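Note that this complex is displayed minus one protein chain, with the remaining chains in position.
In this document, chain identifiers A and B correspond to the written order of the chains, with residue numbering beginning at 1 in each.
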Amino acid sequence: MIHHRVRLVLALLAVLAVALAPASELQAQAGKGTIKIATQSPLSGGQAALGEGIKLGAQLAIERMKGTLEKQGFKVDFVPFDDQAKPDVGVANSKNIIADKDILAIIGHLNSGVAIPSSEVYKEVSLVMISPANTNPVVTDRGYPNVNRVCGRDDIQGVVGSEFAHATMKAKSVYIIHDKTPYGQGVAEFFKADAEKKGLKVLGFEGTEEKSNFDPIITPMKAKNPDVIYFGGIYDQGAPFFKQAREKGVKGKFLGPDGMDSSDLTKIAGKAVVGMHYTSAAGPASALPKAKAFSEEFKKKFGKNPEPYAAEAYDAATIAIKAIEAAAKGGKVPSREDVATAVRKAKLPNGITGDIEFDAKGDRKKALYFVLQVANEDPGKWGDNKIVKQLTIAAPAAAKK
Amino acid sequence: MIQVPLSVGVVAVSALAVAMFPRSVLVFLLFQGSLLFVYRARIPERLRWSLLAAALLVLMPVIGYFNSYYLEVATQVGIFVALALGLNIVVGLAGLLDLGYVAFFAVGAYSWAIFGSPHANIILRGGFPLAGWWFYVFLLVGLAVAATTGILLGLPVLRLHGDYLAIVTLGFGEVIRVLANNLDKPINFTNGPKGITPISRPPTPFGLPYGEYFYFLALLIVVAVVIVNRRLEDSHIGRAWEAIREDEVAARAMGVPLVRMKLMAFACGASFAGVMGVLFSAKQVFINPESFTFLESIGVLAMVILGGMGSIPGAVVGATVVTVLNLQVLKGFSLWLNELKNAGVTVLGYSLADLPTQFEPAKYERMVFGVILVLMMIFRPQGIFPARRRQRELGG
Partner (left out) sequence: MDVELLIGIFPQVLLDGIILGFMYALIALGYTMVYGVLEFINFAHSEIFIVGAFVGVEVMLGLKSVGLLEGLPWPVVLILVLLAGMAGSGLLAVAVERVAYRPLRNAPRLIPLISAIGISFFLQDMIRLFESLWRNAFNLVYPTLDVLNLRFELTETMDVSVKSLVVIVGALLMLWALHLIVNRTKVGTAIRAVAEDQAAASLMGIDVNRIISLTFLIGGAMGGAAGVLFGVQYGLINPYSGFIPGLKAFTAAVLGGIGNIPGAMVGGLVLGLLEAFAASYLSLLTGGAFGAEYKDILAFSLLILILIFRPKGLLGEVVRERA
């Protein structure tokens, strides 16, 4: 028995010996040190498709942009984390991230519910977070110096949508559906508030977590016959909804936020969504050469079309790299504070999602929004979508509440 | 008696190793393992408990001071240990399968979140958030509210057994989550999916940083919960629960008051979750319904069964193993693979850097967790530390 225990301890010591040499310490410290950029997004579970899009977008940017830093003698690594769309996992990951001194920037998250508690952790060490997808106003309204976002805000995008419905689509009545997530409900609520202000008749406002069967929601909607139907949410829910609505004979025009910006929208809904409009900060490949290059390169490298927020993640990672370059002027690995300050000051003219510059809260100084129209039912021609309208709206100067 | 120096040595060596290699997950795992070793070793009781106390009260905070990630893991372990112990009363002792346990956690969390943030101003007029010291009051309020919710759930389901009970509790858990997700209208109680923030934190004694503070608080609650659990287990209440679990008809014939005992089990189990919910909301500063899904309930149930149903050390170890596995081991493993990838290590002439993104290790943590669950059940169905009574049953 005793021998058994002793052997156990010896085995543990052997494991210890292995553990003493984690991979990073094995390799010779090349040059002036290592710089790591991490992503946090759900890589498993039902939201993995979008989460992986964020990861791949950032990965692509880092692989393309790291050259300058590497020439200066730094080693640039990319570290993806899976936050499982769960706040407790996200927070634990964040603690793990801040413990790794080499990590100088975070691209993430997908869910505002994970981003808010996690950014409290980043703030402790002034680690900069650049969010590609958290559109909840609270994220930046807290005024943290290390929290920025490339994507728009719900309170802008919802308004862009209702402006378009009112002024261009000449709608008299709207019916609003959302997906009960902070994003979908947030943008739908701002859409509703502004639509009411403009005198549009809101015939219905429904939230649903349903992913497959939309019949019971469509039936009363069809009976009320709205001019425009707005879906606040992501394409994987919006596309089946639009498809089923058309199949059931709903006549109204469709409108959605940037969660619809995926070729999978037409892959799923086919001709039901041809001609529908969606708002997005990322322009289409047809009009912007940059966007075209991005989507082609993404497709070449990963074999599929980019998801929504992949372009934003690409821009976010580009800014992170540029800021690190700026902060590393002395030839040393910069401090996290310096990187955070540099990000706030960074200017990225002509990112895929337009000119990026942050205001004092970390929002885009000027949010450029496109209203796009789906041109073709072939998902391969998603890039042909045309810009119907272009709206530039400055971020709300002061936090409401 | 070789085990005495061995125990001291293992703890000392592993703690030293953590100090020397603060980033190595395996070393921290070794430290956690050493605590288990001390718990199981045949050494004098006094030495055992002083070693464990020293490790948990002194070494762990010191480690956490240098690497707050480990402290976070330890704090979450504490939270889930309390949850597992609470569910252990309902499922393990009283034999009432509860698939919606996380609802009580949610109730506790929301009770502090609403009143400890400016959000309550929307419901009641003015005066919120409550000052930080109210947090301590709300630990009790959360306990009471969760226990009441437990009784409310218990009342309608008294007559149900087995899987009917399971499905109703599952439904109850979903009802609480859906309510939290939807009660932003007509009156805004929970702010719906957008969640509540910022939630106040209490002032910490002795200028303790919040990481350490929540660790100690979680530890304190866990110790209290373990003591309450032990006392309950050996009391006439605990025996009544076990009697109900083994044979309800016989228990009633023996004069066990079924209604009272079942409600008591629900209330006791729920109250632990309620307390931890209050702590969780203060620790997170932000909560929304995403933290309280059905999968969380399933996770806690897995902890109880993995550890050994009806056994206190089982629930503690089960919760620790599952949490550490999810937050640390699987994450650490995929990070390690990622490092190999970044370093361009080659295996059999194939550079890992060329691995297609479909094989991104971070994507498959849950799959590995699933396999581990199945293997554990097949090779150790009685759990890691089975309850003494069950051990006797299986042995005889």
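Assume contacts are C-beta pairs under 8 Å (C-beta built on N, C-alpha and C of every residue); 3 or more make two chains touch, one makes a residue touch a chain.
Just so it is clear, the structure is predicted and the values come from calculations on it, not from any experiment.
For the options A:189, A:264, A:338 or A:363, the residue in contact with the chain missing from this view is A:264. Taking the complete complex into account, A:207 is the one of A:186, A:207 or A:334 that touches the chain left out. Between the chain not shown and the residues A:195, A:239, A:281 or A:339, the one that touches is A:239. The missing chain, though absent from the display, is touched by one residue of B:71, B:91 or B:285; that residue is B:91.
By the touch criterion stated above, the residues of chain B touching the omitted chain are 91, 97, 156-157, 159-164, 166-168, 170-172, 174-175, 178-179, 181-182, 185-186, 247-248, 294, 298, 301-302, 305-306, 309, 358, 363-364, 366-367, 369-374, 377-378, 381. Residues 44-46, 48-49, 52, 180, 204-213, 215-217, 219-220, 223-224, 236, 239-240, 243-244, 247-249, 264, 267-268, 270, 302-304 of chain A touch the missing chain (whole complex, contact as defined above).
In this section, only the chains that are shown with their structure count from here on.
Centroids of chain A and chain B (each the mean of its C-alpha atoms) stand 31 Å apart. Interface residues of chain B, counted against chain A in their complex, comprise 2-3, 6, 10, 13-14, 17, 20-27, 30, 33, 37, 41, 67-69, 71-73, 76, 181-182, 192-195, 197-198, 284-288, 290-291, 326-327, 331, 334-336, 338-340, 342-343, 345, 357, 360, 362-367. Of all residues in chain A, only 2, 5-6, 9, 12-13, 15-16, 18-20, 22-24, 26-27, 43-45, 48, 52, 55-56, 59, 77-82, 84-89, 91-93, 95-96, 98-100, 111-114, 116-117, 120, 124, 136, 138, 142, 180-182, 185-186, 207, 209, 302 touch chain B in the complex they form.
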